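What you see is the complex with one protein chain gone and the rest in place.
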Amino acid sequence: MAEQDNTQEYRRIYTLNLGPQHPSTHGVLRILLDLDGEYIVKADPVIGYGHRGHEKMGENRQYKQFLPNASRLDYLSGMLFNHGFVLAVEKLVGIEVPERAKYIRVIASELNRISSHLLWFGTYIMDLGGFTPFLYAFDDREQILDILDSVSGSRLTYSYCRFGGVTRDVDYKFIDMTRAFLKRMETRWADYDDLVTKNIIFIHRTRGVGIIDEELARQYGVTGPNLRACGVGFDVRRSEPYEVYDRLDFEVPTGSSGDALDRYYVRFKEMQQSCRIIDQALDQLPGGDFLTKKVPQKLAPPKGEVYAAFESARGLSAFYLVSDGSPGPYRCHIRVPSFGNLNVLSEVLPGTLVADAISILGSIDVVIPEIDR
Amino acid sequence: MSEGLLGSEWFRLILGLLIVLGFASLNALFLVWLERKVAGHIQLRPGPMEVGPHGLLQTIMDAIKLMGKELILPAKADRKLFFLAPVLVFMPVLVGFLVLPFGPSMIIRDMNLGVLLVFAFSTFTVLAILAGGWASNNKYALLGAIRSVAQNVAYEIPLLLAVMSVVLMVHSLSFSEIVTSQKSVWFVFVQPIACLIYLISATAETNRAPFDIPEAESELVAGFHTEYSGMGFGLFFLAEYTNMFIVCAVATSLFFGGWNGLFGISLGIPGVFWFLFKTYALIFILMWVRWTFPRVRFDQLMNFSWKVMIPLSLANLVVTAIVLKLI
Amino acid sequence: MKVKELEAIMLEKFPDAPLKRDETGLTGALWSIDVPISGIRDAAKAFGSAGFFLESITALDFEDTFELVYHFNRYEPKSRLVVRVLCGHDQVPASICDIFRGAGWLEREVHDFFGISFSGNTDLRALLLPEDADYRPLRKTFGKVSAYHKREEIYG
Partner (left out) sequence: MSYFKEIFVGGLSLIEGMAVTVRRLFQPLVTVQYPRKKIPLSSAYRGHIELKIFEDTGTHKCIVCLSCEKTCPSGVIQVEGVKMKEKGPKTATNYVIDFSKCSLCGLCVEICPTQTLQYSREYELVGETRSDCVIDCLARLAKQVEKKEMETGRQLGQGDGDGNV
């Protein structure tokens, strides 16, 4: 009798292979779900489908040759990673960056952060079944891409920052376009509020779903908006200000319960804060060089190491470079935020519905190629 | 002799069936085009533009492409059921056309149980969806099929209760009688709650967003028709849009006065145009809703039905009955 | 927990390797500590109870030894801490995946890339590499390598 019960129990639970090809896994992610009906019993994310060996490539390349790689780690915030890598090398070699370049980098980075969040916003609502906000968000994102295109010449993998500055100075056209974008967004937030934030269906789909509390976040090293959603105001831009972030006035939005709705709020408010940062940075933008002339063609950093953290759109990211004095790093390790953010899924998913799994996966905003490296 | 043939019931039926088949297919193709256009313009893009003027021929080309595609049978699928399901899903939808009152003299078969017939047959589609989902031997398809059954059972009840309030007022299940009694006042003004309940339940019945959980694209890939390709998929698609037309046509005749003009003013426009205009307006609203909202979750959908829709429709029915008795 | 207390605890546990403070912060970490391979778990426990979270685990491959580098951080300004563990090419360090649950994946990644096994981590399946990968790509013996140093050549 007992044996029969066991076999029945065995049959109750079945495995669903969510991905690697699935409409809403944001890259090539596969999650092995053990299901009881529609309830998830066990979740095991399987990653590595997009492993390109960036870290090994880094060891075999000169510092500047790694520049194009940096934006390809997290292709949605290419400017931020590009910026972060340049920061690391500048710290390692000890290059002074002109003030103007610092401001330009901050403006470009924050624009990129908004574009990344807008893409997340669109795809998240699409994961929940609403298609239209996705295209509105892309319409706005297109404005950012145009702005960044006008200065970096590229729309996704910018490769804009250089050691000691940026490749190209910004002009009045860039400033006007950015100002126009900020003005445009002021009216768009209200539309997004009406269309999504206040929507009863949306609220029901996200409230109390996929709660990551502070202790769980600490255990898994969850950072970025996902961490701030559970009430911890931890932001690298605040805790270790790089470039000119300490001179700019912005808030670090936090949530309280750490559910999908709070993560949504935090990212939504972050976009508005980024707009504030850009606005101030444009006001303060000084004149001068945009690229220091003192950088040698062949970098020869002193022996040693550097761990340069920066806040990407998804959280705390860092480049860990070990130099042996040669023009390329001895070891190049990249700390990516999505790694911890995805890792936590195996503990958040059990007990939820399949539909919630999609909602949670969307709300933590992972970029799989960033994890796979 | 010829007059006898023209007037005979059989001739009428066959002619009707032919017209229905043609109309249903063309209408579905048109609706797909309309849906893409509405979606496009809501999203600030033009929608299909390349094939024909404003992309009008796009869906016809798509249909031809679908017919030319191979029907793929998944491994270990139930062969008979797999191919039967698309046919099963399409046939009952066609039957609904038999009793739809397009105009005062444009009913193929004016039955005194017309309303019942439409709903009896539209319930049948859920069986086909279940069969298709089960036969596909795919977990996503099965999940979609199971969801579909639960959803249809839950929403059938408020749907029929809402219809019941109208039937109580007219004392008839015949479409033409229901429409005729709305000559001066449409029932939407008398029964606004029943109308709202009907429209919401009908959206759920036809598996349209925000209630499209059986095919929830972002969760279940394509739900019950994940494994269907070619015309198998085409028939599911056709059935979905035809079904949409039917529920909107029924809504038109139950609540929006069918072929009657507003408050008895017909402006000299033939009844059939009034009917079609109102039906397409309702369809437009369904599309508008679809391209605005995110999808509800399965358990919330059931909650909404059992905790809100059914009590509300029951209360509405009781109030209707009491008021009718008092009058 | 205050920094002083943490320093005291670490000094008690590892008397010959005190917590070093790097005021310049040029390397990105404010404190660093060299922990013997047997002391990883003690150190991790101390940091865990002091409210640290694990930022990353990585390894460096030198000619004479592996070096495991753990980066811890707190939700406070400038409090990154780096733990260095020398780990011979054939040594097996202890896993800390029960102290920091997120460490499991990080250790799997190090196992993938360097072939370092962690005792106590039961799930060391390949994470980023294919399931059947039998190579360790970030070892300096794999593929194209520009340099292979001894540890003291870099850290002196």
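Chains here go by letter, A, B and C, matching the order in which they are written, and residues are numbered from 1 within each.
We adopt the following convention: contacts are C-beta pairs under 8 Å (C-beta built on N, C-alpha and C of every residue); 3 or more make two chains touch, one makes a residue touch a chain.
Keep in mind the model is a prediction, meaning the values are calculated, not measured.
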- prompt: Who does the absent chain touch among those shown?
  reply: A, B
Field: Full-complex contact with the absent chain, from A:Ser24, A:Ser109, A:Thr123 or A:Ser152
entry: A:Ser152
Field: Touch with the omitted chain, as defined above, among A:Leu118, A:Ile201 or A:Ala281
entry: A:Ile201
Message: With the missing chain put back, one of B:Phe11, B:Phe263 or B:Trp288 would touch it. Which one?
response: B:Trp288
Statement: Out of A:Thr25, A:Thr132 or A:Thr206, only one touches the absent chain, namely A:Thr132
Statement: Across the whole complex, the chain not displayed is touched by chain B residues 38, 41-46, 49, 288-289, 291-293, 308
Statement: It is residues of chain A that touch the chain not shown, namely 61, 64-69, 72, 132, 136, 139, 142, 146, 149-154, 157, 159, 162, 167-168, 191, 194-196, 198-201, 297
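What we mean here is this: only the chains that are shown with their structure count from here on.
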Task: Return the distance between the CA-based centres of chain A and chain B, expressed in whole Å.
output: 43
Task: Spell out the residues on chain C that touch chain A in their complex, using ranges where they run on.
output: 26-29, 51, 53-56, 58, 60-61, 69, 71, 73, 75-80, 82, 100-102, 104-106, 113, 126-130, 137-138, 142-147, 149, 153-156
Message: Looking at the complex, which residues from chain B come into contact with chain A?
response: 39, 42-45, 139-140, 143, 209-210, 212-213, 216-221, 291-300
Query: In their complex, what parts of chain A are in touch with chain B?
result: 14, 16, 22-24, 38, 125-132, 135-136, 139, 195-196, 199, 201-202, 204-205, 353-356, 358
